[in-house]
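The structure follows.
Every protein chain of the complex appears in place save one, which is left out.
Chain lettering (A and B) follows the sequence in which the chains are written, and residue indices restart at 1 in each chain.
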Amino acid sequence: MSAETTERTRRTARDRRTARRHGRPTLLGRGAVNALVGLSVLYTLLPVLWLLLASTKNRDALFRSDLFSSGDFSLARNLSDLFAMEGGIYGRWYVNSLLYAVLGAAIGAMVSVACGYAFDKYRFRHKEKLFGLVLAGVMVPPTVLALPLYLIASKTGLVNTFWSVFIPVLFNPFGVYLGRVFSQGYVPGEVLEAARVDGAGELTTYFRVALRMLGPGLVTVFLFQLTAIWNNFFLPMVMLSDQSLFPVSLGLYVWNSSAVVTPDYYPPVIAGSLLAVLPLIAAFVLLQRYWKSGLTAGSVK
Amino acid sequence: MSSTDSTAPVPGRPPGPARPAAAGPQTAHPPGASGAVPADRPGARTRRWARRRRLGACAALMGPFFVLLVAVFLVPVCAAVWLSFFSDDQPGLGFGPERTVFAGLRNFEAALTDPTFLSGLGTAALYCVVYIPLMVLCALALALLLDSGAVRLRRTAQLSLFLPHAVPGIIAAIIWLYLYTPGLSPVIDLLHHADVRVDFLGVRMVLPSIVNIAMWSNLGYNVVIFYAALQAVPREVTEAAVVDGAGPVRTALSVKVPLVRGSAVMVTMFTLIWSLQLFTEPMLLSQATPVVGSRYTPNMYIYDAAFTRNNYGLAAAASVVLLVVTIALSYGLSRWSNRTADTSEGDSGER
């Protein structure tokens, strides 16, 4: 896995380019292939494009569904409406989401990668059994845990607080798995040996030397956890009743329920959705290299 | 994988727990040696001291994660199981004081005789039967197309396909809900002009509509996984096929596909796990169409049992049932795939 795998992947990719010259599809076949892929790309892109266009429309234009008329461009208006709605609570939700997601993913990634590193570099009895427990955590979907978590939280008075959502989202067993894989790939044992010979402490070595090498892996874990927390819906829905603690996802859900009765809510829900999507799309486009390596590490044997 | 609720991103993961540990230079040590890492300096006392220090460091690095594991994983799982066997009982009409009693299997019996829970399980099963094969086939087909070398702008295409994964599940559901809503939707408008009338939120169409949302959200993600696996197929193998005179389609189907079997199993497994948890999309659609009731899927049933009916024992029992079904199905799937892999020689994997 890991280092060799990545290297091998890179190599095979290069070699295959030459190999392909022999087995190239015919011109007709190529047309069909490109058409199919093009259709799929349209399928994935058009709804996002609709969101973009719809967020520039006022309510009436929205219901006329003439998205391409340039007559009434109300994006600015929609955005100012969005932030004025119900006393500007959307801004609050956005900040909450950022707090839950950025802070949660940062801490969660640190915790998971450190654990994964320890799994890779230290040996102790029953290590693999313990690791099996971690993997069991991957297999059990968090939605199943939400209800018992709620009951525990309400017994401890944590329910309907920031912590009731923040603490559970830190738990990222898959990050431990990735951390272990990355540690195998990126942190050679000799480096640690050298540090030990120099008399550096174990933790110092980790934070000064290993963590730097684990950087790309850390970013990958962070990015995936960021997405997961930003997407999180079930847990906040179970835990929170105070609207000022809501993340964007839950807030938009509540507004959407009003939109069904009061169509005035449609433009803010659409504009709010657009704003909520932007940071993640930006992160994924900018950090392409990292998440691809993360997916590869997880999937390639 | 079905987007929304995971705290772990769960891309593909090898099925067997022990596998990832097998490789790597650090584990080449005699088995059973409790203690730490390589370093064999002379001097037993120093060594013991070093070992202790290392174990301390190891504990410090693992500690925070295991605190979380206990607090938000083990404790809740145990709590769910515990709760499902107990009940705050109120005899008679129930207006007297309540007492906690061991309820045995009563909560399970109640859940499993509740027609709404059973129909929720049925919905989830139907959803899996439609969604999983569709997802695996489409994702694999697209990955093969991308891998065929015939596609222009491969990177851009891949990124575009992946894009919906960056759209939170609830927002994907909102976008599609509006695209399903007459008056708002340009799609319905277009169909209307073509004299086609579809009620995407009607009794018959609502499940396909939900499948579509999930497809849209997760297709690109799985394409990337398959594509990565295909990239790792050794070139000698494909070359040999070409030399044997196989066309691109035959090469793809009879050579490449068997080689990415492992990835296909993983994609299937995670799609299955997340499909059984179906919640976000139907929950949102239930705001717009009465056809999606408040107990449409098992997870919605659990939510309803806990928060509409204040029946935590019942909700816990339903959670346990769902958990057991999930584990049983994914275990069965991995057993089945291992068995068939053992008998088929075409598998590439180092297992």
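Going forward, a residue touches a chain if its C-beta (ideal position, glycine included) is under 8 Å from a C-beta of that chain, and two chains touch if they have at least 3 such contacts.
To be clear about the criterion, contacts and distances are computed from a predicted model.
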Considering the UniProt annotation of the chain absent from this complex, which name among "Cell division and transport-associated protein TolA", "NADH-quinone oxidoreductase subunit C", "Sugar ABC transporter substrate-binding protein" or "RNA polymerase sigma-70 factor (ECF subfamily)" applies?
-> "Sugar ABC transporter substrate-binding protein"
In the complete assembly, which of B:Gln90, B:Ser254 or B:Thr340 touches the absent chain?
-> B:Gln90
Of the residues listed, B:Pro186, B:Pro234, B:Gly247 or B:Gly293, which one is in contact with the missing chain?
-> B:Gly293
Looking beyond the chains shown, say which of A:Val159, A:Leu178, A:Leu245 or A:Val277 touches the absent one.
-> A:Val159
If you put the missing chain back, which residues of chain A would it touch?
-> 122, 124-127, 129-130, 132-133, 136, 152, 154, 156-160, 163, 167, 241, 260-263
Extract the touching residues of chain B with respect to the undisplayed chain.
-> 34, 52, 55-56, 58-59, 62-63, 66-67, 69-71, 75, 87-95, 97-98, 101, 103, 106-107, 109-111, 113-117, 202-203, 290-291, 293-295, 304-305, 307-311, 313-314, 317
